[in-house]
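Missing here: one protein chain of the complex. Every other protein chain is in place.
Chain nomenclature is as follows: A, B and C, assigned in order of appearance, with residue numbering initiated at 1 for each chain independently.
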Amino acid sequence: MAMPEPSTTAHPPAVGDADTLPKLLLQHARNRPNSPAMREKAFGIWQTWSWAEMADEIRRLVCGLKALGLESGDKLAVVGDNRPRLYWSMVAAQCVGAIPVPLYQDSVAAEMIYILNDADIRFAVVEDQEQVDKLLEVKDRCPQLEQIIYDDIRGLRDYAHAGLLHSIAELQTLGRDYDREHPDFFQHCVAETRGDQFAIMLYTSGTTGNPKGVLLTHDNLVITGRNGVEQEGLTADEEVLAYLPMAWVGDNLFSVTQSYVAGFCVNCPESTDTVMTDMREIGPTYYFAPPRVYENLLTQVIIRMEDASAVKRKVFHYFMEVARKFGSRILDGEQVDFMDRMKYRIGNALIYGPLKNVLGFSRIKLAFTAGEAIGPDIFEFYRSLGINVKQLYGQTEATVFICVQPNGQVRADTVGVPAAGVEVKISDDGEVLYRSPGVFHSYYKNDKSTRSTKTEDGWVLTGDAGFFDDEGHLRIIDRAKDVGKLTSGAMFAPKYLENKLKFFPQVKEVVAFGDGRDFAAVFVNIDLDAVGNWAERQNMAYTGYTDLAARPEIAKMVRECVEKVNADLAEDSRLSASQIRRFLILPKELDADDGELTRTRKVRRNFIAERYEDLVNALYDSRSAVDVDLEVKFEDGRTGRLLAKVEIQDAEVYGVTELRKAG
Amino acid sequence: MLYRESGQFKTSYPADQAIFPIVQDRWGLIAVLVVAYGVVPFLIDDYWSNAVLLPFLCYAMAALGLNILVGYCGQISLGTGGFMAVGAYAAYKIMTTFPNLDFIPVVLAAGLITAAVGVLFGLPSLRIKGFYLAVATLAAQFFLVWVFNKFGWFYNYNATGQITAPPASVFGTLVTGAHTHPAVTYLFCLSFVALFALVAKNLVRNRVGRSWMAIRDMDIAAEIIGVRPLTTKLSAFAVSSFYVGMAGALYFAVWLGSAEPTEAFGIDQSFLVLFMIIIGGLGSILGSFLGAAFMVLMPILLKNVMVDSLGMAAVTAKHVEILLMGVLIIFFLIVEPHGLARLWQIMKEKLRLWPFPY
Amino acid sequence: MARQPIGDVLLKADNISLSFGGVKALSNISFDVREHELAAIIGPNGAGKSSMLNVINGFYHPQQGQITFKGQTRSRMKVHQAAVQGIARTFQNIALFKGMSVLDNLMTGRNLKMHSTMLEQAVYWGRARREELEHRGKVEEIIDFLNLESVRKTPVGRLPYGIQKRVELGRALAAEPSLLLLDEPMAGMNLEEKEDMCRFVLDVNEEFGTTIVLIEHDMGVVMDISDRVTVLDYGRLLAVGTPDEVRNNQEVIDAYLGVAND
Partner (left out) sequence: MSQDLMFLTETVISGLMAGVMYSLVALGFVLIFKASGVFNFAQGVMCLFAALTLVGLMETFDLPGWVAVILTVAVMAGVAWIIEWAVLRHLVNQDPIILFMATIGLAYVLEGVGDLVWGSDVKVLNLGIPQGAWDWGLDNLNLYVEKLEIVAAVTAGLLVAVLAIFFQKTRVGRALRAVADDHQAALSVGISLRSIWVIVWTVAGIVALVAGVMWGSKSGVQFSLSLIALKALPVLILGGFTSVPGAIIGGLIIGVGEKLAEVYVGPFVGGAIENWFAYMLALAFLLFRPQGLFGEKIIERV
């Protein structure tokens, strides 16, 4: 797959004056027409489109959309899994000056209504029958929605919605005819695009209130993307697997913008079920995943190794120990003994190499994790295998990049230094602020929020509390508004506690309480996979989550985790006071369908505090058990009741073992 | 463990349907070929050629042929020895009738003649199945050997009743007769076998191979789908016999030099080749080679150990050898009824998943 | 493109009688199937449903009566000729090629569409190669249609029962038949698998316009999806008609539904 151009070996190809994605597209189609631009696993093989072919496909889409009446400034919703045609329709919309609005494909119809109406969506490009059905369901309540275009015709032949429904194939046929009549239209459109035009609108799920549409310009995307490419030395030879939701800003930056800037190839998996296999086949060189993906993979590794023969397990554990000691140091270029280096080499041949290969990590040059804090053990595991995983700190409003860990200075508990072109400062009350070329234009139809987030001189309030450590790395503690005080006046950072607990594989979700209270206390969701597996090995029969969560053995297990966290907190005088005194294990898993989590699986603390008010109160009075009666939503949309008795548990707390150091 | 497949993705059907889709396998094959062509010819001597390499190659060819019939098409045959005899005698008659003919067309013609005979004896397969067919193929075995014994025309009425290969050459280089160089005969057989192994692989992964396997797995369903039992079975007999016939020609003319039908093409030959494909793996091209190598090498090893190392008498050693071969065969069938090829496949799967167990 | 309208008579059975060594399996059965129709033959076990399918695709030769398919009348024919004429079928007890992968099973289904000679296949060049690749593409469409992606290279012997049934449907579809005979496609399945299979059968009828004759002893499923139903009982024809007509036929109620409701 080596590209002939010398320019692609060390540096990205010069993008010259191409300041928009459509212009970049044409530039690649002209300069390196036959290099692969996109692949999709379909019909058993990786169907490949070169840049020229992709430009051609997009050209027909542009003309087709135009023929259907899409105008500059219109909004076009995109709903579905990562499919090439959906990606293309986003760029196609940009060509005519319309604004693509990708939506989370698992949103239920009701959630879609808000965004469809808020964004004044006229056109929607969707993946398949499932999404079409959802849109048809809400069509009456979204009067401005005019056209629905679908990719996969399966099951849609019988739909009688003339003038409303079109397949992408039809659209492209339409486009070809239009193109024939207006041969200059496409080129003209692309030439008209400008860097300061809106390129995309992304809805941030937000922990409270309605989602807000973040408007990003081509400049935001292209300049930020280019800075990242240059800083990390990405080339046109990278392979990327596009598997994260298209509505996430990261996917738009990594899988679209940076591909258009650097010219590398983006691969779409066959389906969500086959991501693991597809990942292995492609062997991406540049990878990004939220911490939970890394966590799930590690859990799988551990579980699969449990079933290996005793000898193999021994070898595995021996070399993983070697890796733990020397892996990250070798990766960071530190001095390591010759013998230890040899041991690591052998381990690499026997274990790390094959392991990375089976997971599809063999060729990774750079992997990012972002969105949440990652568990130090998990982080270290991947680093020790020689995989260059780095944390980054970002936001939709920043077009992702705020801080990145530089090579050789990777720590589990910081998010690195300000990324190229980004200025970061800490406000007096501890909130992190930044200014960068990626700073968003505005929230759509929401000047109030725009003004309260973005200052006159371009600084954006992240809403996160943090500080720079001695090495100049930013540490994020929590959401600024969530950082509270115990009645003693000591700092209480709920997310910090939650993350610390969540780093235990047995714990899936945590909700911490303590602001304005005497002490810190938490709700815990156990991880059904990990704990269930453990229970099976103990020959413990259980009927489901609720049953398992009520077992005293599990309570004991969680208490041990909590006490370890407490011991850890006791080390730090700033946080020692917020040791967890009481906790309970929730009788149900927190669920986005019940509104307890956001679509990106962030805990909605206030909502939970309201919903489980009685349980919260129980944590702070002397009750030792509470009966709960909950309304829950099942996967198929039905609702039901959940009755359970929840025990409140006490945990050991520790004294401050170390006096605060100076400074 | 050795396999690093990540990043080896297929963007086209030709790549996906390649014989060796995994890079490491391709390298493995290249390594084998480099050794076979680049190293072995320089080390070879008469012993290695006559005791190991030529028998291995000739039997591999025969095993390929029998595997097509038994392993792929599911028709059991115990007549391999007889069909090898047809190939050998055809080659003999052609070589003596046209003394200046290049040896390559001789082998091919011998194969074609055997194919015709094979089709003839394959006709009963249309009406009878399984062991009945196996027994029927014994008719071919005994009848053919009898024919070559009885009719002087086949051995040119010479006094001994034996046939002896006259010198013949390939592109001007001698490959049969008394004055051959071991490296030459080896390379000639190797090239022949390698080429036809590729042909066999092509056949079994194409329509005709699928038709064979369909008949093997579920003949009624195959017929209902439109696979014609007549042509399919006969094509398997024809192709199989073609290979066995060529193997017979090489066996007689290149390896043995001279042969007498009862000895060289007896029922023991039929069983030997059958063992090769069972131990190697039914329905596997690789298995044909592994089985041939095993059955050629094992007696030599046993003999070396017993006679040379343990100082056993040659006669006793022969008995022990027969005994041990029997034991080994049973042992293999119990441990892995699907042969060495399956063992290799399992090992490969493990290596591909290493360090995970599944 | 919606479902194709039901057309002319495609298959006509005239007065079919079949017996084995004196035992009557079918007596004087007559019915017809129209183009693009989804027809069902129902009846309790031993009613002669499978025998009827076997007569249609030439596996059994009726002692009396004839079959007219695409206007051609025949009383005897070789089994594979039915395939040549465009009749494909599945079997009550799965009859897949167990040693072959899903892909190869489906490719075998396209056997009759491939024409390269053995010599071409031996060198895998020219037409043979072209054909293999072209038909692989077609087969992949069926794999996609039946959601068999994750098992395409697995030997079918290792697959669970429900998937095997689907592979068998795929193998029959691979032949692009004009008449598809399904012998108890939902036998032995759980409810969810049955629903899936119904969906696939309907989709086949809809997407490819394939005429389908389906036999089933479970009436519930069949009534929902068929255009017309033929009811057999002990080798006799009991009723022919739309599901509603059959449901209200007194003889059927007595012989079949009555029993089922007990």
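A few remarks follow.
As a convention for this text, a residue touches a chain if its C-beta (ideal position, glycine included) is under 8 Å from a C-beta of that chain, and two chains touch if they have at least 3 such contacts.
Given the structure is predicted, the values throughout are model-derived calculations rather than measurements.
Taking the complete complex into account, B:Pro124 is the one of B:Pro124, B:Pro167, B:Pro182 or B:Pro357 that touches the chain left out.
Note on the undisplayed chain: of the listed residues C:Phe31, C:Phe91, C:Tyr124 or C:Phe208, the one touching it is C:Phe91.
From the set B:Leu43, B:Ala159 or B:Val315, the residue in touch with the chain omitted from the display is B:Val315, counting the whole complex.
The missing chain lies against subunit B, touching residues 76, 124, 127-128, 130-132, 134-136, 138-139, 142-143, 145-146, 149-151, 220-221, 224, 267, 271, 274-275, 278, 282, 315-316, 319-330, 333-334, 337.
Just so we're on the same page, only the chains that are shown with their structure count from here on.
Taken as a contact graph, the chains are fully connected, with every chain touching every other chain.
Of all the chains shown, the one with its CA centroid nearest the global CA centroid is A.
Ranked by number of C-beta pairs in contact, the top chain pair is B-C.
Annotation: 41 Å between the Cα-based centres of subunit B and subunit C.
The distance from the centre of subunit A to the centre of subunit C, each centre being the mean of the chain's C-alpha atoms, comes to 48 Å. The geometric centre of subunit A is 58 Å away from that of subunit B, both derived from CA atoms. Along subunit C, residues 136-137 each make contact with two or more other chains.
Listed for subunit B are residues 13, each touching two or more other chains.
Subunit C meets subunit B in the complex at residues 57, 59, 79-80, 82-84, 88-89, 91, 95-100, 104, 107-109, 111-112, 114, 116, 118, 121-124, 128-129, 131-133, 136-137, 171, 175.
Looking at the complex, you find that subunit C touches subunit A at residues 1-3, 136-137, 140-141, 143-145, 149-150, 152, 203, 206-207. Those residues of subunit B lying in contact with subunit A across their complex are 1, 3-13, 15-16, 353-358.
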